[in-house]
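Below is the structure I would like to discuss, written out as structure tokens.
Some chains have been omitted; the remaining ones sit where they do in the full complex.
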Amino acid sequence: MRIGVLTAGGDCPGLNAVIRSVVHRAVAGHNDEVIGFEDGFKGLLDGHYRPLDLNAVSGILARGGTILGSARLERDRLREAAENCAELTAKYGIDVLIPIGGEGTLTAARMLSDAGMPVVGVPKTIDNDINGTDRTFGFDTAVGVATEAIDRLKTTAESHQRVMVVEVMGRHAGWIALESGMAGGAHGICLPERPFEIDSLVKMVEERFARGKKFAVVCVAEGARPAEGTMPYEKGIIDQFGHERFTGIGTRLAVELEARLGKEARPVILGHVQRGGTPTAYDRVLATRFGWHAVEAAHAGQFGKMTALRGTSIEMVPLAEGVSELKTVPEGRMYEAESVF
Amino acid sequence: MRIGVLTAGGDCPGLNAVIRSVVHRAVAGHNDEVIGFEDGFKGLLDGHYRPLDLNAVSGILARGGTILGSARLERDRLREAAENCAELTAKYGIDVLIPIGGEGTLTAARMLSDAGMPVVGVPKTIDNDINGTDRTFGFDTAVGVATEAIDRLKTTAESHQRVMVVEVMGRHAGWIALESGMAGGAHGICLPERPFEIDSLVKMVEERFARGKKFAVVCVAEGARPAEGTMPYEKGIIDQFGHERFTGIGTRLAVELEARLGKEARPVILGHVQRGGTPTAYDRVLATRFGWHAVEAAHAGQFGKMTALRGTSIEMVPLAEGVSELKTVPEGRMYEAESVF
């Protein structure tokens, strides 16, 4: 068999572990050939690829980033790929394409699959918001980075009687905020799934101070929003040219809390630190299993599907299921965490 | 409601997170009272306990160990507890006992439950070998520690053309060896579930050297054993007094590989480093959820059960199911890892 593999979309710890696993299983396990397209679908369309043998993936298991590069996919060029998918498959002589990517990539994968290309997808997102799989690799690493930051902030907040607002990733789903908030013991957690009540947040902090705990940590997803009309800075800061500038919800919430509480509040914006670097052991194992099962699925002719964690097993689910809707935090999980506002 | 909580058995990162979560949910959520017995069942029998309020569990989420202490349970004294369980329950005025522990503790919990005590168990083991739950807290931390060690050993092994044998915990189940071996990219993995073939291990290393990779890392569970008759040191080292001494499989395997390969091999014994210290974010979240659901189960009168992770949910399963048999690594998972010998 000849397998094409590519990585597309944002960085995510574990991408290299999947590539390595695909190559190991295919080459050492099945005597397959593997080629890697560079910079995602761009490499597929423009003919930039290279053969991947065991040496090519040596030493990359624990490394962040992707040895194949990645790039944003433009809609037009994707349609071009779908229209020419038979030619592309023939041109590279591949029997299957294994794209590793997030919602956009899997939607593209589905488009190619529908157009007749043999495709096995591998879901990827630090946000853990892809449907059909219990977890995605990269998420555990992101939660770990955010949790370590909260751990460190707590001692500072405590020593200096401050409110700290940590903004973590998660534009549409609040998984990182939920789990790092729980793991770090944040006193308040704000998610995109539920507009937060600034009054309740203020009350919680005041009650803590009344109880003698003279600090608080709030963990807010970048996509969290206050309930309408409750925060003056709702629209962000408009600069002298009339443009809204780099002032996310973390910064605005800190400004607001400081104003209402009359106590110092400080924002911390972790940003891209959450999505790069060495993956945790958990993410390496999940990524490795995804790669292994993607190759097995290819050999079993299970096209149009993607790998998914279900309980302790890796199963194949239709790409359509993975991209049907975003997996957001359900009410029950918010209730469990106690501190979601 | 009045809740008694205790921790028993070996250390496990996340114990304090469960205790904290039980107290948070019970006190802040239900207005319950919580008391903590000291040193496991010993405290229950000897009347050593203390009230646990929010302040008592402040700042312990990320701390290893257990603020309640732990101790080995003696069979006789457990029977004593079972026989007097009505008196004990009455004496402390508790409506439920939440014991947090491994297989032995859960068996004891079941005995008390069968004798009429209202019990909700929380499973705990770094070995991940308790039946009925996808995972247990503590396991992720142990795998993380072992993986970091393998990461570090690889560069040393590579620079100096050596074979490294890492012995990790796991007397009866090889989960830690399997997952840290996969995450660290160990070239050989030996599990208690399958006697390993020393000849195959030797061949694998020789083939690596033949391919120009002048090092290898073998990850061996402390309970792994060679196939019968294949290793002279099978019985361990007998000292001048005729006693077998601290020479686990890791050391013996290194001796054997060095002899057969004619190349330097070095053992590393991580030991108790794997079972202490700050839990990973994953373990803190799982432990916190277990504690929360244990309290909910108590309020719902779901006695004789234990918390369990099933997919993404926490469910209550009968204690009997948890202790019926050890959850060992199935053949399919070994096959996936490729490098199990």
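Going by the order they are written in, the chains are A and B; count residues from 1 in each one.
Basically, a residue touches a chain if its C-beta (ideal position, glycine included) is under 8 Å from a C-beta of that chain, and two chains touch if they have at least 3 such contacts.
As the structure is a computational prediction, the values presented were derived from the model and not from experiment.
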item: Oligomeric copy total, full assembly; chains in place: 2; value: 4
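Following the convention adopted for this analysis, only the chains that are shown with their structure count from here on.
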item: Distance from subunit B to subunit A - Cα centre to Cα centre, in angstrom; value: 29
item: Touching residues on subunit B, where the partner in the complex is subunit A; value: 24-25, 28-29, 58, 61-62, 134-135, 140, 143-144, 146-147, 151, 179-180, 182-185, 213, 280-282, 284-285, 288-289, 292-293, 310-312, 336, 338
